[in-house]
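With one protein chain removed, the remaining protein chains of the complex are shown where they sit.
By letter and in written order, the chains are A and B; residue numbering begins at 1 in each of them.
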Amino acid sequence: MVTEAARANTFPKLLIRNADIYADRPGYRHKNLGIWQVWTWRQMLDQVRAFSLGLAELGVKRDDKVAIIGSNRPRLYWAMCAAQALGAVPVPIYADSVAEEMAYILDHAEVTVAVVEDQEQVDKILSVSYQLPQLSHVVYDEPRGLRDYDHSRLKWIDDVQALGRDRTAAHPESLSEWEASVAAGKGADLSVILYTSGTTGRPKGVMLTFDNIIISAVNGNVFDKLGPDEEVIAYLPLAWVGDHVFSYAQPFTAGFCVNCPESPDTVGEDRREIGTTYAFAPPRIYENLLTMTMVRMEDAGLLKRKMFNYFIALARRWGEKILNGEPVPLHARLLYWLGELLVYGPLKNQLGVSRIRLAYTAGEAIGPEIFRFWRALGVNLKQLYGQTEASVYITAQPDGEIYADTVGKPNIDVEVKIADSGEVLFKSPGAFAGYYKEPQKTAETKTPDGWVHTGDAGFIDTKTGHLKIVDRARDVGRLNDGTLFAPKYIENKLKFYPNIREAVAFGDKRDFVCVMLNIDLVAVGNWAERNNIAYGSYQELAAHARVYGMLAEHVAEVNRSLAEDQAMAGAQIRRFLILHKELDADDGEVTRTQKVRRSFVAERYAPLINALYSGASEADISTEVTFEDGRKGTLSACVKIRDTAPIAPVLEKAA
Amino acid sequence: MRAPTEQSIAAGEVLLSVEDVSLSFGGVQAISGVSFDIRKGEIRAIIGPNGAGKTSMLNIINGFYQPQYGRITFKGETRSKMRPNEAARGGIARTFQNVALFKGMTALDNLMAGRTLRMKRGFLWQLLRFGPALGEETEHRQRVEEIIDFLKIQAIRKVQVGRLPYGLQKRVELGRALAMEPDLLLLDEPMAGMNLEEKEDMSRFIIDVNTIYGTTIALIEHDMGVVMDLSDRVVVLNYGRKIADGTPEQVRNDRDVIDAYLGVTH
Partner (left out) sequence: MDLLYKIFIDPFVQMGTAPDLLMQTLWEGLVAGVLYALIALGFVLIFKASGVFNFAQGIMVVFAALTLVGLYGVLHKWGIRPADVAAYGALALTVLVMLALAWCVERLMLRPLVNQPDIILFMATFGLTYFLIGLGELVFGGDPKVIMTEALHLPSGAYEIKMFGGFVSLQKIDIAAVLIASIMVAGLGMFFQKTRIGRALRAVADSHKAALSVGISLEQIWVIAWFAAGIVALVTGIMWGARSQVEFSLQIIALKALPVLILGGFTSIPGAIVGGIIIGVGEKLGEFYWGPLLGSGIETWLAYVIALVFLLFRPEGLFGERIIERI
């Protein structure tokens, strides 16, 4: 019988295990000053232990909360483990939060020590530190610019580790005390609190235990056969559950290596250099890579373009089938092989995905075109459905059952059921323990027998047995004539066009559906250059008549697609407008993971919505905007509105 | 690389001084009888209306122009004429108003070019590329990477400089000047053509260079706000003459300076 202490059921225990069985294999890498520095698991144990003991010197003890704020740096990940070794709980916070947002979480979570990346984060915390009497120390990774700061409560990680090492030198028994502390960790202990950037109201702290995360991660490893040879690049927000599993839990459990890029600007190049084998990203990453490729192709010479178009068309026809292992005629296979040599191979190399064995997309629906495109190129892109409250894994597509519009079957040990209202519920070892200090909200979300309300509406597709997600449950509404209105469904169809970056649909308790659109500056800007349309700003481009014309075509196509589905035919778009500014997280209009805050947007843009439904052809709007450094300003515009004719649904032929 | 006759200058003492310098081209008197000094470790601004002779002054300090009269004393050595590459060898680095970069080379190569004077090993060693030459190459590469990190230009390391936007070009040029590890850094309108955010970044870099590396800086700048914030002392030129010299506060309230900028004729 394996004892609680001996089972590697916490991350510190996993680290000790890895230092033994994966001793000299690389654990984390970081590109700095142009070269990749690497730490083996054995070296990591040494670093984490010193860090941990140092934190103990600063007063961190069991059940304390330690905030982690910054971009993907090895030492920030190690800080999580260092805290966990003492029985403390890491609380990662989004690095691009403004000071007030940070203050809320630091206060709510009762954080006593914050481990941050650099001067920028330190400054933010110092600016609100008067509101945080519990915060005793701020520890930083990158010393630049902090030399002259008051160091009574500010410490460099190197110095904290030195404290730890000094302690060990002076009191050798502290080592075994530390090990005992690690051994005392239990699977049911809190591993991390991840604050979800809620689309409504204040962020909630999702409490996840070691069992939650580790069992989910291990199940994920088994499902996809992930082992110690994988290479991943860590570039998604540290505070997002996806990154926590992908760059922390899975590496610790499977033993593979995490590569931290030099800077957010160099991610593409760094990805290329490493040749990652496993990727996990929200759809917009895959979209952006594609848009960039298309844009660059427009600039290429005639020969290159013709070759590209020919082979991409070929890939669209046969690529997915080849990837799925379906029978394909020989000549197609040969041509595809040629395409791999001439087009797909170099393209994948350029994008840094040549060695990708497995790529997941999650967090939002992905445009079927984009999804199919990647698979046509030979990249094993699959969909996954999960939540922070599930430690990510709820459903995933198994190999061989990949469809563009489903999110797969329940993962190992996960049960899924659909409520009468259409809401999806799940039960799994990864289901969260509760919301920190919010017992009422926890009770609303988690039933006493362990089922969790996901907040999403969906159904099980009878043909494939896969789950299909329609929309956020509370967003599904009805038009005044009773037609089902699933705003996300319509918005996703619109967002599949590269020219449309964001869309917000309205229709609940209204007579018809209207949408507000954001153009994608890269794609539309490129189109404008090519068509000799001059513009001086985003606002100007967004108001241009020809841009409206182009988007009107997209809307018409979406209407056509809606018309084909009997349930949706009544929900076609009648009117639309293009917003004068992008919906921005800094203005509170979208969350940090780019999900639209529907009610907030409805409130703020009320004048425009009223104009949409009153039949007006244009409307004035004045909005307050927040710049990156926190300053505020106002942006005014007169936005035009366009009508689009709905398309009559195709009538069923009489029998 | 110090010449044996140069003195070691302590912080606060005069690093460079120009005495009674006059320059004219073809009948146009660009500079008449200007004298001022630059102390080690300070940031010295040179300001004045357009055509005041500021760039000419910088060109004299760094050897591109030879003045007809006057002397320049740098690190204790006085000379009346100096060639640009001698100035460079002496420890003076320079950026230009219109950016003088090697447009056909990458940002990294441009910065490595800045290390030219610091490369000691001879040509034959270089060719063979091992032993001491390789070690030196690595050392230079590391210094350059530190500068790349400092200026946050990792993403454009391998990009051909001619294709970069103006703001980034100016940053690369600053990087190349820093790669020379100069004693005196001359910046000719480092903020020209930048928006607010870029100006703030550049200001921060300039301050950091001065405080972290201890480099003495002389800069020409039009943005008064920048001048007041950054500089320790200011010298004001108008029509080729010096009309004020002192701290930013003193200069701001000087009657002659105000008149010069408002265009009041004396």
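Here, a contact is a pair of C-beta atoms (placed from the backbone, for glycine too) under 8 Å apart; a residue touches a chain by one contact, two chains touch by 3 or more.
Treat the numbers as computed from the prediction; the structure is a model and nothing was measured.
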Considering all chains of the complex, which shown ones does the missing chain contact?
B
Hey, which of B:Arg79, B:Lys103 or B:Lys158 is the one touching the hidden chain?
B:Lys103
Looking at B:Val14, B:Met119 or B:Ile207, which makes contact with the chain not pictured?
B:Met119
Hidden-chain contact residue, picked from the options B:Gly33, B:Pro49 or B:Pro84:
B:Pro84
Contact set of chain B toward the excluded chain (per top definition)
62, 64, 84-85, 88-89, 93-94, 96, 100-105, 109, 112-114, 116-117, 119, 121, 123, 126-127, 129, 162-163, 165-166, 176-177, 180
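Here, only the chains that are shown with their structure count from here on.
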Centroid spacing, where centroids are CA-atom means, of chain A and chain B in whole angstrom:
45
Residue ranges of chain B touching chain A (in the complex, touch as defined):
141-142, 145-146, 148-150, 152, 154-155, 157, 208
Touching chain B in the complex: which residues of chain A?
32-35, 144-145, 262-263, 265-266, 269
